[in-house]
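See structure below.
One chain of protein is taken out of this complex; the other chains stay put.
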Amino acid sequence: MPKTRIMAFTWSTLKNLFSKPATKNYPAEPIRYPERSRGHIEIDIEDCISCSMCARSCPTGAITVDRKELTWAINRFDCLACGYCVIKCPKKCLHLVPGYQTPEGEKKEVSFKRPAPAPKPAAAPSAAPKAAGSASAAGKATLNGDIVTMANGKTMDLSKFPAEKKAEILKKLGLDAAPAPKAEAEGKATLEGDIVRLPNGKTMDLSKLPEANREKVLQKLGLK
Amino acid sequence: MEEREKKRSVVPFGPQHPVLPEPIHLDLVLEDEKVVDVIPSIGFIHRGLEDLVKKRDFNEYVYVAERTCGICSFGHGLGYVEAVEKCMNVEVPIRAKYLRTIWSEMARIHSHLLWAGLMADAFGFENLFYQCWRLREKNLDLVEMTTGGRLIYSVNKVGGVLKDITPDMQKVILNNLSELEAELRDVYKTFMTDYSVQERTRGVGVLTKEQVHDLGCCGPYARASGVARDIRQLGYEAYGELDFEPVVSNDGDNYARCDVRLREVFQSIDLIRQAIAKIPNGELSVPVKGNPDGEAFIRIEQPRGEAIYYVEGNGTKFLNRFRLRTPTFANIPGMCETMKGCSYADIPLLVVTIDPCISCTER
Partner (left out) sequence: MGKVKRSPWLLHYDASSCNGCDIEVLACMTPVYDVERFGVVNTADPMQADILLVTGGVNSQSAEVVKQLYDQMARPKVVVAVGICACTGGVFKDCYNINGGVDTVIPVDVYVPGCAARPESIIDGVVKAVQIFQERSDAHDKYVKEHGESERDLSDPDAAAREGNPADFFDAITKTSEGSRDKEAEKK
């Protein structure tokens, strides 16, 4: 049989009556957040590249990214403050900071617009084929060493393909007339100690290859 | 003398009721203030979130699984993540296991104090309700300092945890827990010795050990009837390295349930102290590659009892199936059994003693 007391709580009640109130005087005093408190998402809009990773990863779909208009919008009345978009952003331009969205009479979205990206500068390799005399008129693919620059601006590294495929592609693009000497004309491989610098800009460390292969590579590149 | 025919009347209870934090509907069949039968009907919170595994990939789904319930939120996130890790054979670093244990025990403290407050409110002792919740705020301050949220922690991910508890934070935790423990002794004494509390709780809603086995109850509800089973003894996360015994009482009535849950708060404070003393250095998470394929089955001890998580993957980033069996679902038949034969005024108390978490049950 446990003990039974009448008014067991009296001592605590009296203690509470005469001690400081436990109430946080909220509207009169501002809130003090702990450092890690999760409130809302903020973006450094200049770093955003409109890749939409955040919009795709958001569990509620609160983020909308418009690539054409270069805007990033968030519906704060839909945001969980979970932080998944912060983890997924490749540029790390999203931050989860303390502070909540104040209650409103209607739901609304907040939108940010980023500055338009600078136009891409003309790539250096495409200048050289003009010097080598191959057709560089708009609408035709150009070849520089092992890199083919297509009419739509995309580049393709031919060294990744086997020899027959390479010949096929060059024929298709009408570049098979470009002979090997062109490669020599402006894009020759250079050897610096153990590092070979290829015409497409890539470097290769010969010390990583076995002995037998090193000879083959140097012969192929015409460095021996 | 004529025998007066006792007429039966059916009184609906819920879904909106002052003592219920969540909607559940009970049809009580009464005979003159004595309850003869109870017919529960649920379905007010069913959202169908298990179906969302097909639309959210398995990494993102943690945020949905956490929001199955706001009170047992960390437990659900933990169970889901553990099940996926078992499916993909991922070994979590030891420091992450200790951190998860610490947060798990903090969640247990907050849940039991919440329950104690609601219980006090159910028998009208509002002052005690406010005191319990005032103590709970101290716990929530610690949680917010370490994870960033008060109820929804969002620190679990497949492969580990996202945030660390630094040594400074550990000191603050130990200080605050000591204060909380000292003040909790007063509240515990009141619950256990006050005359009015005992009048409402002793001898009410008795469940014997055999009934508990037959009806399949779990958690503190079963431990109050003498069944010494605590799933933490299986040793998941860092529990295998901590020293504790299940808290058991033998009476099986409401009074015993109050006793068991409040003593579990003291036990949780002790477990946190042990974990902070033993926590090793290490990484917080490991990178996870690939997609889950196969099945996995995990049991953890939520504040309300034993929760079972089942996950089935099919090699893509969307899981096939996620199934969760909650402890309240197992306790509801026990609740209905205790209600038969009790007086009408005890119904709110009996509903609150199982610690109902209807949003977990219905998902």
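By letter and in written order, the chains are A and B; residue numbering begins at 1 in each of them.
Following the convention adopted for this analysis, contacts are C-beta pairs under 8 Å (C-beta built on N, C-alpha and C of every residue); 3 or more make two chains touch, one makes a residue touch a chain.
Note that the coordinates shown come from a computational prediction; the quantities given were computed from them, not determined experimentally.
Asker: Name every displayed chain that the left-out chain is in contact with.
Answerer: Result: the unshown chain touches A, B.
Asker: For the chain that's not shown, point to the residue among B:Glu31, B:Glu137, B:Glu199 or B:Asp214 touching it.
Answerer: B:Glu137
Asker: Which of these, A:Thr13, A:Thr60, A:Ser111 or A:Gln219, touches the one chain of the complex that we don't see?
Answerer: Of all options in A:Thr13, A:Thr60, A:Ser111 or A:Gln219, contact with the hidden chain holds for A:Thr60.
Asker: Name, in rising order, the residues on subunit B that touch the hidden chain in the full complex.
Answerer: Interface residues of subunit B facing the absent chain: 15-18, 21-23, 43-49, 51-52, 55, 63-64, 67-71, 73, 114, 117, 129-130, 133-134, 137, 149-152, 357, 359.
Asker: List the subunit A residues touching the unshown chain?
Answerer: The list for subunit A reads 21-24, 26-27, 31, 59-61, 75-82, 100-107.
What we mean here is this: only the chains that are shown with their structure count from here on.
Asker: Which whole number of Å gives the spacing of the CA centres of subunit A and subunit B?
Answerer: About 42 Å separates the centre of subunit A from that of subunit B.
Asker: Sort out for me which residues of subunit B touch subunit A in the complex.
Answerer: Those in contact with subunit A are residues 56, 60, 63-64, 127-128, 131, 134, 137, 141, 144-149, 154, 162-163, 186-187, 189-190, 192-195, 198.
Asker: Can you tell me which positions in subunit A touch subunit B when the two form their complex?
Answerer: 2-9, 11-13, 16, 22, 34-38, 57, 59, 80-84, 96
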